[in-house]
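Sending over a structure as structure tokens; questions will come in a sec.
The complex is shown incomplete by one protein chain, all other protein chains being positioned as in the whole.
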Amino acid sequence: MKSLSGIPARLLLRKGPKGAEVYLAVAGAVLLATVIALTFLAPYIAPYNPIIEVAPALQPPSSQYPMGTDHLGRDVYSRVLYGAIVALEVSAISVLLSSTLGTVLGLFSGYSGGKMDRVFSMVMDSIYAFPGLILAIAIAAMMGPGLVNMSIAIAVVYIPTYFRMIRGQVLQTREQLYVEAARALGAKNSTILFRYIFANIIPSLVVVLSLNVADAILTEAGLSYLGLGIPPPTPDWGFDLSKGKSYLPGGYWWMITFPGIMILIVVLGFSLLGEGLNEILSPRLRER
Amino acid sequence: MIFILLSIIFLVLRVMPGDPVLAMLGDKAPMSQIQEMRHRLGLDKPLYMQFFDYLFNLLRGNLGNSLIWGRRPIAVEILEHFPATLELTIGSMIVMLLVGVFTGAQSAYRRDSPTDYGFRMFGILIYSIPIFWFGMVLQLIFGVYLKWLPIAGRIDPFLTPRGITGLYTVDSLLAGDILGFVSATQHLILPSLTLGLVLSGIFTRLTRVNMLDILRQDFVAAARARGLKENTVLYKYALRNAFIPILTMIGLQFALLLAGAVLTETTFSWPGMGSYLIERISYRDFPAIQGAVVFFAALVAAVSVAVDMIYAYLDPRIRY
Partner (left out) sequence: MPPLLSVQELVVQYSTLRGEVKAVNDVSFSLETAATLGLVGESACGKSTLGFSILRIVPPPGRILGGKIELQGVDLINLPLEEMRRIRGSQVSMIFQDPMTSLNPLLRIRDHFIELFQTHEPSIKKEEAVARTVRLFDALGIAEDRIGDYPHQFSGGMRQRVMIGLALALEPRLVIADEPTTSLDVIVEAQVLELLKLLREKRRLTLILITHNIGIVAEMTDLVAVMYAGQIVEIGPTGDIFEDPLHPYTKGLLESAPNVLHPEQSMRPIPGIPPDLASPPTGCKFHPRCPRAFKPCPLREPTPMAQGRRLVACHLYD
């Protein structure tokens, strides 16, 4: 592809400050590593039991309770630490579900072609076009509260993302001459499958996974905030935010500030990781 | 495509595990009551018949009746709540576009400069913020501490305009009611900022990518080579051309806007369709839930069509 100057576009990739994108991904990864570590360590480092009353209610942050106490006298700091568990669990499960299902369906649909493919594509496109959160709300509302139900609700929303990606890659790869050549040389379908399709998709897949988790965490928080998530007293950031809301006019800021910041940090971590990887793995050639 | 959507909604709401009747009546209710409810909702008919009923009713604009409070037609209830959501959506879109397009265009124009990186980081950062939390933070700062802006509702209840559009800002302006207009606008600011700013994060990136694409095109260089002013090149040549794909993006992002609206409405007690949906869920008003979701689907489809039409109008390559 030629650019204006006649110099092949691939040589004209921008040089930013040395590997700025890498910093992005690294920053994200570091944030995440910290959060994940905290999640696993939560039971050991949380100073108090997050679901029982340990102090007078609605205390502002102090040395004893660094993030204050909530309306039921529970330590906010401990709840925030434990809250990570639910957030990460739900998003991990839902992303796993949606990526697996989406990939399988995408492979199947892309490979079969024909009517099957058209039907699947239409269904997937419809789901994709629909507001994700609202779909998740509808499903969660029907299924009832609970960790598994929430994960399923969120998973359904993201299946089309993976479906479209994999299917697109399958269709594209199928057209490639080298696949025909490989087949002519006797390569098995499964070889073609794995070698060409997956190899090509791995960079995009990693990026999408990362960004998906970020989104899933936001959706999970949203669902809990709306009362459709894990039933109390399990610590959950979204749920705590919804409770904290009632106390806002009174100026009890600590109940919402800390859980919210945590959501922001985790989501930011995954987003940075995803964006950074995106820049590294598919350099700005795409933008030219 | 909307047909598929409707079918999916039907499936989700009827076939999903969890019996809505039991959920509504509680599992201690007597069998006769349960059966009566099932019959009333048409749940005792075979599935395919239920589906036909559903579609048939939809075509006639009949979304069924609410199970609570005098059984009002759901369609009416939804239409009552719709203008609020519309107003919020428009307000947010204005914020989203102003911030997103401006930052995106500047980013593209000053590629790889600190401005570029700054705006891009800002975009990623702000999109990572949970909408409802951001709303609460704004409420805290501007409503509770600074006391500059109201944090709930659409307008001072005494100033509610009677109007034709249902958009309080427009209606009060049309009626010449300045106090009403001011109140409505004040109430609209925080929710619009909340939703608009968070979603602008995506728009920054979309605008940037489109602008970069356009900026490297020959006609931009040719315009510069003719000695046209930089502003002309940037706006009349680059941005105007980039705007068309951006417009399509708006159509696609509308779904996000609606989803975000649900969260924003619950946070600001904004009586729109989002609040309606959530409220109905808490009451287990199953037909209303279905009706609201169907309406959302119809909205998304309608906007999609509208965007296509506007696109065709704006791009002379299609018109001629």
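All chains are identified by letter, namely A and B, in their written order; residue positions are counted from 1 within each chain.
In the analysis below, a contact is a pair of C-beta atoms (placed from the backbone, for glycine too) under 8 Å apart; a residue touches a chain by one contact, two chains touch by 3 or more.
Here the structure is a predicted model, which is why all the values come from computation and not from measurement.
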Item checked: From B:147, B:162 or B:317, residue that would touch the chain that is not displayed -> B:317
Item checked: Candidates B:52, B:145, B:219 or B:313 - the one touching the absent chain -> B:219
Note to self: List every residue of chain B that touches the chain not included in the displayed model.
What the structure shows: 111, 216-219, 221-230, 232, 236-237, 240-241, 315-317, 320
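Heads up, the rule we're going with is that only the chains that are shown with their structure count from here on.
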Next item on the list: Go ahead and note the Å separation of the Cα centroids belonging to chain A and chain B.
Entry: 22
Next item on the list: Within their complex, state which residues of chain A touch chain B.
Entry: 3-4, 14, 16, 20, 122-123, 125-127, 129-135, 137-139, 141-144, 214, 218, 221-222, 225-228, 238, 241, 244-245, 248-249, 251, 253, 256-257, 259-260, 263-264, 267-268, 271-272, 275, 287-288
Check: Which chain B residues qualify as touching chain A in the complex?
Finding: 1-2, 4-5, 8-9, 12-13, 16-18, 20, 23, 111-112, 117, 124-125, 127-133, 136-137, 139-140, 143-145, 151, 209, 212-213, 216, 218, 221, 252, 255-256, 258-260, 262-263, 266-267, 277-278, 281-282, 289, 293, 296-297, 300, 304
